[in-house]
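Heads up, one of the protein chains got dropped from this complex, but the rest are sitting where they should.
And then chain A:
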Amino acid sequence: MNIQKIGIVGAGTMGQSMAETIAGKGFEVVLLDKSEQELEAAKLGLEMSLDRRLTKWGITDAEKKSILSRIVLGTNLQLLHDCEVVIESVWESLDDKIDVLIAIEKEVGPEALIASNTATLSITEIAAKTEHPERIIGLHFHFPVERRELVEVVRGLKTSERTVESAFHFIEMLGKQAVQVFESPGFITTRLMLPLINEAVLIFAEGVASAYDIDKAMKSGYGFHIGPLEMADRFGLDTVVDMLEALFHETTDPRYRPAAYLRKLVRGGRLGTKVREGFFTYDEWGERA
């Protein structure tokens, strides 16, 4: 398959991060969202992220311009008609994702790969109502996409071998590392990470150790790049609660029950990096203050 143009539906933080990385690899990108207001925010977000990389010497001015020139923002799904790959990254809600995938399927050509970036939902269930569930696959990118090499390639019950091959080919073209996962709630990474975060929150809430020391222990003791509480802040604490609830709901396993303290922080609006305050505080660039 000759892949040149990639569609991304959902221009939130994850959609922007994917768009930036994929355009950085030389692909044309169509980044869609529902309203002009969301697109404006996405445009600003992309600029800020690229500026940040520029100040860290990761890209040049010319590369920034050429990356932006390869990203077309829009609200019309028809823009997807000539994309060889379309990835949805709308809000983590089953109904929303199903609606979006059905709409994407109507626009793209018969050969196009259609992927969901879900972290917790069932690809089989998301794909069930589409006309060709065999070409639906999960591509779970990790944030920030530019810096995270891993992509979980998630096979639903009906995902065809051909779709899996195309997905692996695409991930290879992006220079990322793919692992194959047969559908299961939380795949590999989310299933391992969420209970770890939840347990870290419990350790903190019980007064066993400070947030700083909990993260320090995992960084210095186990070689973690960032500690579990900072990771929770970066995911967004509301997202962590949502994902835990989705896993809890799916499996009814108590190990996924969100810690009460986590809910309390979310109710109090301390959502993590995006509001500059969670377990730690952050500056406008998302750096630890």
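Here is the rule we go by: a residue touches a chain if its C-beta (ideal position, glycine included) is under 8 Å from a C-beta of that chain, and two chains touch if they have at least 3 such contacts; residues count from 1.
Definition applied: contacts and distances are computed from a predicted model.
Only one chain is not pictured, and the protein name UniProt records for it, out of "Cytochrome oxidase maturation protein cbb3-type", "Glutamyl-tRNA(Gln) amidotransferase subunit A", "Acetate kinase" or "Branched-chain amino acid ABC transporter permease", is "Acetate kinase".
Here the missing chain is touched by one residue of A:60, A:75, A:177 or A:281, and it is A:60. Of the options A:2, A:37 or A:76, the residue whose C-beta touches the omitted chain is A:2. Residues of chain A in contact with the chain left out of this view: 2, 4, 26, 53, 56-60, 147, 287.
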